[in-house]
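With one protein chain removed, the remaining protein chains of the complex are shown where they sit.
Should a chain be cited, it is by its letter among A and B, assigned in written order, with residues numbered from 1 in that chain.
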Amino acid sequence: MIAPGTQVRVRDDWPETRGPCHIRTPHYVRGEIGTVLRHLGDYPNPEDLAFGRPAQRLPLYHVQFKRYGLWDGGRADDDILIEIFGPWLETSS
Amino acid sequence: MNIAELDSDALLIALRRVLAAKGIASEEEITERIAITDAASPAGGARMVAKAWMDEDYRELMLTDGARAAETLGIPMRGMPPLGVLENTTEVHHLVVCTLCSCYPRAVLGYPPFWFKSVSYRARAVRDPRGVLLEWGTDLPEQVTLRVVDSTADYRWMVLPMRPDGTEGWSEERLASIIREGDMIGVTVPQAG
Partner (left out) sequence: MERDVPRAMHDLGGVPRYMCDAIDAEPHELTAFDREVDAIRQLLGMKQVMSVDELRRGVEALSEEDYLRMTYYQRWLRSITATLLAKNVVTAAELQAALEATP
C-alpha cells in the first residue's frame, strides 16, 4: 500500500505497442511524477476484465499532478487528479 | 460480416431479435431498463447539493461517502460505482472529465450530456481547462486553483459547488431549482438570478 503524500512516478510503459490491450492510465501522464492523495479501495484489474479474463483486485489511488509539468504553459498552481492502479506507480525515488 | 459498415438501425433491430430469442434481453426488460435509467436526472444531484448547503452533517456525509448521501435522499445506488464528491471552495475549483471514454456520475446526474462525451471536451479539459470554462462564460478568478479530475477508473465524480451570494434565506427546494448539471461537473457555477 502506498501512503498518502508519497511521491510516485507513473511507469513510462506503452502496452499499446505490444498488441491488443485495454489501459486506464492516460497517455499524457506516463513517466510523470505525482503525489498520492489517497487509496480509493481495491478493484478488479480492468486490463483483464476487458478481455473476460479472471481479474486480480488491485489498489486504486488518487494521484495529483501539477499541470505545469504535463504540458508547457498553463498555470503553475493548477493541477490534475487521476485514478491510477498500483502496478502503474513506481515509488523508489 | 463487417459490423462497422452495417446500417445502425438495422443492426439494432437484428441484435434485439437475437437477444430476445435467447432470453438475454426481452422487449419488456429493455423497456423497464429505459424507464429506470430515464428516472435519474440532474435533479437528484441538485437535491444533494442544496441539502449540503443547508445541513452541515449532510455535507460531511456527502464528502466522505457520496453513495450513502445519495441513498439517504432516495436515489438508488445499488450496483452503481462509488461516488466521490469534490468540494469547490474559494481556493479550489474542480472540473470533471473522462479523457478515455465518458465516465459520468449517472446515478445522480442521469445520462451524460453530448458535450461531455465529445472529442473536443475530452481533449481540451485537461490541457486548456480555463479556456474550456470561458466557453461556458465561467471566468475563474486568478487566485483560484483549477483542479481537473480525470475520471479514469472505478469512481464517479461530482462537484459540490459553492452556494452563490443572494440566496440567503432560501428554502432547500428553491436552492435545488437553480443547480444545473454543469455546476456539478464544474463547467459552470450556480447563479442566484
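Definition applied: a contact is a pair of C-beta atoms (placed from the backbone, for glycine too) under 8 Å apart; a residue touches a chain by one contact, two chains touch by 3 or more.
A quick note: this is a predicted structure, and the numbers were derived from the prediction, not measured.
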Neighbouring displayed chains - absent chain, whole complex: A, B
Given B:L11, B:M54, B:M77 or B:L140, the one touching the chain that is not displayed: B:L11
Touching residues (missing chain, whole complex) on chain A: 14, 16-17, 20, 22-23, 26-28, 30, 46, 49-52, 70-72
Touch residues of chain B, complete complex, unshown partner: 1, 3-4, 6, 8-19, 22, 24-25, 29-30, 33-34, 37-38, 79, 97, 99-102, 111, 113-115, 117-128, 132, 135-136, 150, 187
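Please note the rule applied: only the chains that are shown with their structure count from here on.
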Chain centre separation (chain A, chain B; CA means) in Å: 23
Complex contacts: residues of chain A adjacent to chain B: 24-26, 28, 40-41, 43, 46, 60, 67, 70-71, 74-75, 77-85
In the complex, chain B residues that touch chain A: 82, 84, 99-100, 126-127, 129-130, 145-155
